[in-house]
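Our next item is chain A:
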Amino acid sequence: MSHRDEHSISSAQDVAQMLKRVAFEIVDRNVDSEKLVLVGILTRGVSLARRLQKIVGETIECELPMGVLDITLYRDDLSTATHHPVVRKTEIPFSLDGATVILVDDVLYTGRTVRAAMDSLIDFGRPQSIQLAVLVDRGCRELPIAADFVGIRVPASPQDRVMVRVEESDGFDKITVMPRDTMSGESN
Partner candidate 1 sequence: MRFERKDLLGTRDLSAAEIRYLLESAESFKEISERPLKKVPALRGKTVINLFFEPSTRTRTSFEIAAKRLSADAVNMSASTSSVVKGESLIDTVDNIQAMAPDIIVVRHKFVGAAHMIAERVGASVVNAGDGANEHPTQALLDLLTMSEHKTLGPDLTVAIIGDIAHSRVARSNIWALTALGITVRVCAPPTMLPRGLDEIPGVVVCKRVEEALAGVDVVMMLRIQLERQDRLLFPSIRDYARVFGLNRQRLDLAAPDAIVMHPGPMNRGVEITSEVADSDRAVILNQVTNGVALRMAVLFLLGGQGHE
Partner candidate 2 sequence: MSKKNYSLLLKNARLIDAGQNLDKQVDILLGDGKVVEVADVISSAAEQVLDLDGAWVMPGAIDLHVHLREPGFEYKETILSGAQAAVAGGFTSIACMANTNPVNDSAAITRFILEQARLAPAKVLPIAAISKGMAGDELVEMGDLVDAGVVAFSDDGKTVANSKLLRHALEYASLFNKPLLCHCQDNALFANGVVHEGLVSAAHGLAGIPSLAEDVDISRTIMLAEYLNTKVHICHLSTKTGVYLVRSAKARGVKVTAEVTPHHLFLDERAVVDLAYRESLDESLKPAKLCYNTATKMSPPLRSVDDVVALRAALADGTIDVIATDHAPHEATEKAVEYELAPFGVVGLETAVALGLRLIQEKVLTPLELAARLSSTPAAILGLNDRGTLAPGLAADLMIVDPELMWTVDPEKFYSKARNTPFSGWQMRGRVVKTIVDGKIVFNL
(Lines give C-alpha, C1' and ligand atoms only; values in the text may rest on other atoms or scores of the structure.)
Protein backbone atom coordinates (compact mmCIF):
# COMPACT_ATOMS: atom_id res chain seq x y z
CA MET A 1 0.00 0.00 0.00
CA SER A 2 1.40 3.38 -0.98
CA HIS A 3 0.88 6.51 1.10
CA ARG A 4 -1.74 7.64 -1.38
CA ASP A 5 -4.06 4.81 -0.44
CA GLU A 6 -6.57 4.97 2.35
CA HIS A 7 -5.22 4.96 5.85
CA SER A 8 -6.84 3.80 8.96
CA ILE A 9 -7.78 6.30 11.70
CA SER A 10 -9.33 3.93 14.14
CA SER A 11 -9.49 0.22 14.69
CA ALA A 12 -12.41 -1.89 15.85
CA GLN A 13 -11.32 -1.50 19.47
CA ASP A 14 -11.19 2.28 19.09
CA VAL A 15 -14.71 2.29 17.62
CA ALA A 16 -16.03 0.29 20.54
CA GLN A 17 -14.41 2.73 22.96
CA MET A 18 -15.87 5.74 21.18
CA LEU A 19 -19.36 4.28 21.18
CA LYS A 20 -19.11 3.48 24.85
CA ARG A 21 -18.11 7.03 25.63
CA VAL A 22 -20.84 8.47 23.47
CA ALA A 23 -23.40 6.22 25.17
CA PHE A 24 -22.31 7.43 28.59
CA GLU A 25 -22.51 11.05 27.46
CA ILE A 26 -26.02 10.47 26.18
CA VAL A 27 -27.12 8.95 29.47
CA ASP A 28 -25.36 11.66 31.42
CA ARG A 29 -26.98 14.49 29.57
CA ASN A 30 -30.46 13.00 29.48
CA VAL A 31 -30.73 11.72 32.95
CA ASP A 32 -33.96 13.67 33.44
CA SER A 33 -35.51 12.95 30.06
CA GLU A 34 -38.96 11.45 30.28
CA LYS A 35 -38.97 9.80 26.94
CA LEU A 36 -35.60 9.07 25.38
CA VAL A 37 -35.55 7.39 21.96
CA LEU A 38 -32.92 6.53 19.39
CA VAL A 39 -33.35 6.98 15.65
CA GLY A 40 -30.70 5.68 13.27
CA ILE A 41 -30.23 7.00 9.75
CA LEU A 42 -30.01 4.20 7.18
CA THR A 43 -27.74 2.32 6.68
CA ARG A 44 -24.74 2.58 9.03
CA GLY A 45 -26.45 5.00 11.40
CA VAL A 46 -28.90 2.22 12.18
CA SER A 47 -26.12 -0.21 13.09
CA LEU A 48 -24.53 2.36 15.36
CA ALA A 49 -27.88 3.24 16.95
CA ARG A 50 -28.46 -0.45 17.74
CA ARG A 51 -25.10 -0.64 19.50
CA LEU A 52 -25.80 2.54 21.44
CA GLN A 53 -29.19 1.08 22.36
CA LYS A 54 -27.45 -1.98 23.77
CA ILE A 55 -24.82 -0.06 25.74
CA VAL A 56 -27.34 2.45 27.09
CA GLY A 57 -29.73 -0.38 27.93
CA GLU A 58 -27.07 -2.19 29.93
CA THR A 59 -26.17 1.02 31.72
CA ILE A 60 -29.63 2.18 32.76
CA GLU A 61 -31.20 -1.29 32.75
CA CYS A 62 -33.96 -0.22 30.48
CA GLU A 63 -34.20 -0.66 26.70
CA LEU A 64 -34.70 2.57 24.76
CA PRO A 65 -37.15 2.54 21.81
CA MET A 66 -35.34 2.65 18.49
CA GLY A 67 -36.47 3.83 15.06
CA VAL A 68 -35.08 3.62 11.54
CA LEU A 69 -35.06 6.58 9.22
CA ASP A 70 -34.62 6.65 5.43
CA ILE A 71 -34.04 10.23 4.39
CA THR A 72 -34.12 9.66 0.61
CA LEU A 73 -37.51 11.31 0.14
CA TYR A 74 -36.27 14.38 2.05
CA ARG A 75 -33.05 14.87 0.15
CA ASP A 76 -32.53 18.26 -1.47
CA ASP A 77 -30.60 16.85 -4.44
CA LEU A 78 -33.20 14.44 -5.86
CA SER A 79 -33.62 16.17 -9.18
CA THR A 80 -29.87 16.58 -9.66
CA ALA A 81 -28.83 13.12 -8.44
CA THR A 82 -27.28 11.19 -11.30
CA HIS A 83 -29.17 8.09 -10.40
CA HIS A 84 -31.99 7.18 -8.16
CA PRO A 85 -31.17 6.43 -4.58
CA VAL A 86 -33.00 3.36 -3.39
CA VAL A 87 -35.88 4.17 -1.09
CA ARG A 88 -35.94 2.01 2.02
CA LYS A 89 -38.47 1.65 4.71
CA THR A 90 -38.71 4.16 7.52
CA GLU A 91 -39.86 2.59 10.80
CA ILE A 92 -40.71 4.80 13.74
CA PRO A 93 -42.92 2.47 15.79
CA PHE A 94 -43.60 5.02 18.56
CA SER A 95 -44.86 8.54 18.91
CA LEU A 96 -42.29 11.30 18.77
CA ASP A 97 -44.50 13.84 20.52
CA GLY A 98 -42.61 15.12 23.53
CA ALA A 99 -39.75 12.68 23.00
CA THR A 100 -36.06 13.40 23.28
CA VAL A 101 -34.67 11.98 20.06
CA ILE A 102 -31.07 10.91 19.70
CA LEU A 103 -30.46 10.97 15.95
CA VAL A 104 -27.56 8.68 15.04
CA ASP A 105 -25.41 8.68 11.91
CA ASP A 106 -21.96 7.49 11.01
CA VAL A 107 -20.31 10.59 9.51
CA LEU A 108 -21.25 14.26 9.87
CA TYR A 109 -20.09 16.15 6.79
CA THR A 110 -22.11 18.85 4.97
CA GLY A 111 -25.04 18.64 7.36
CA ARG A 112 -27.52 18.05 4.56
CA THR A 113 -28.39 14.53 5.62
CA VAL A 114 -29.07 15.74 9.16
CA ARG A 115 -31.21 18.58 7.82
CA ALA A 116 -33.25 16.05 5.84
CA ALA A 117 -33.49 13.75 8.84
CA MET A 118 -34.76 16.55 11.09
CA ASP A 119 -37.40 17.53 8.53
CA SER A 120 -38.48 13.94 8.37
CA LEU A 121 -38.62 13.56 12.18
CA ILE A 122 -40.70 16.67 12.54
CA ASP A 123 -43.21 15.23 10.07
CA PHE A 124 -43.70 12.36 12.51
CA GLY A 125 -44.55 14.52 15.49
CA ARG A 126 -43.21 17.21 17.79
CA PRO A 127 -40.18 15.99 19.71
CA GLN A 128 -39.20 17.80 22.91
CA SER A 129 -35.65 17.95 21.53
CA ILE A 130 -33.44 16.37 18.91
CA GLN A 131 -29.80 15.62 19.72
CA LEU A 132 -27.27 14.43 17.20
CA ALA A 133 -24.80 11.59 17.78
CA VAL A 134 -22.19 10.77 15.14
CA LEU A 135 -19.20 8.49 15.13
CA VAL A 136 -17.09 10.86 13.02
CA ASP A 137 -17.25 14.60 12.55
CA ARG A 138 -15.10 15.40 9.54
CA GLY A 139 -15.91 19.11 9.25
CA CYS A 140 -16.69 21.04 6.03
CA ARG A 141 -20.26 21.90 6.99
CA GLU A 142 -22.55 23.55 4.43
CA LEU A 143 -25.39 24.11 6.89
CA PRO A 144 -25.38 25.50 10.44
CA ILE A 145 -25.50 22.12 12.15
CA ALA A 146 -23.41 20.72 15.00
CA ALA A 147 -23.28 17.33 16.69
CA ASP A 148 -24.06 16.91 20.40
CA PHE A 149 -22.05 13.70 20.73
CA VAL A 150 -19.00 12.90 18.63
CA GLY A 151 -16.90 9.74 18.63
CA ILE A 152 -13.93 11.32 16.90
CA ARG A 153 -13.16 14.54 15.06
CA VAL A 154 -11.19 14.02 11.84
CA PRO A 155 -10.25 17.29 10.17
CA ALA A 156 -10.43 16.46 6.45
CA SER A 157 -10.61 18.56 3.31
CA PRO A 158 -13.55 18.26 0.91
CA GLN A 159 -11.21 16.34 -1.42
CA ASP A 160 -10.76 13.61 1.14
CA ARG A 161 -13.08 10.74 1.64
CA VAL A 162 -13.87 9.64 5.17
CA MET A 163 -15.45 6.24 5.51
CA VAL A 164 -16.91 4.35 8.41
CA ARG A 165 -17.19 0.60 8.04
CA VAL A 166 -19.27 -1.36 10.49
CA GLU A 167 -19.38 -5.05 11.14
CA GLU A 168 -23.11 -5.33 10.38
CA SER A 169 -22.76 -4.26 6.76
CA ASP A 170 -19.03 -4.48 6.01
CA GLY A 171 -17.83 -7.36 8.21
CA PHE A 172 -15.51 -5.24 10.37
CA ASP A 173 -15.34 -1.90 12.18
CA LYS A 174 -12.94 0.68 10.83
CA ILE A 175 -12.65 4.41 10.16
CA THR A 176 -10.49 5.40 7.20
CA VAL A 177 -9.49 8.48 5.27
CA MET A 178 -8.43 8.51 1.67
CA PRO A 179 -7.58 11.30 -0.72
CA ARG A 180 -10.27 11.71 -3.36
CA ASP A 181 -8.09 10.93 -6.40
CA THR A 182 -7.56 7.34 -5.27
CA MET A 183 -11.20 6.72 -4.48
CA SER A 184 -13.19 3.87 -5.77
CA GLY A 185 -16.64 4.44 -7.22
CA GLU A 186 -18.39 3.74 -3.97
CA SER A 187 -20.57 6.58 -2.76
CA ASN A 188 -21.10 7.83 0.73
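If you want to know what made the cut, all candidates are chains of the complex that A comes from, given by their letters.
Quick note on the criterion: a contact is a pair of C-beta atoms (placed from the backbone, for glycine too) under 8 Å apart; a residue touches a chain by one contact, two chains touch by 3 or more; residues count from 1.
None of these values were measured; they are calculated from a predicted model.
Q: Thinking of the complex as a whole, which of 1 or 2 is in touch with chain A?
A: Selected candidate, touching chain A: 1.
Q: Using the touch definition from the top, list the residues of chain A that touch candidate 1 in their complex.
A: Contacts found on chain A: 70, 72-75, 78-81, 83-84, 86-91, 119-120, 123-125.
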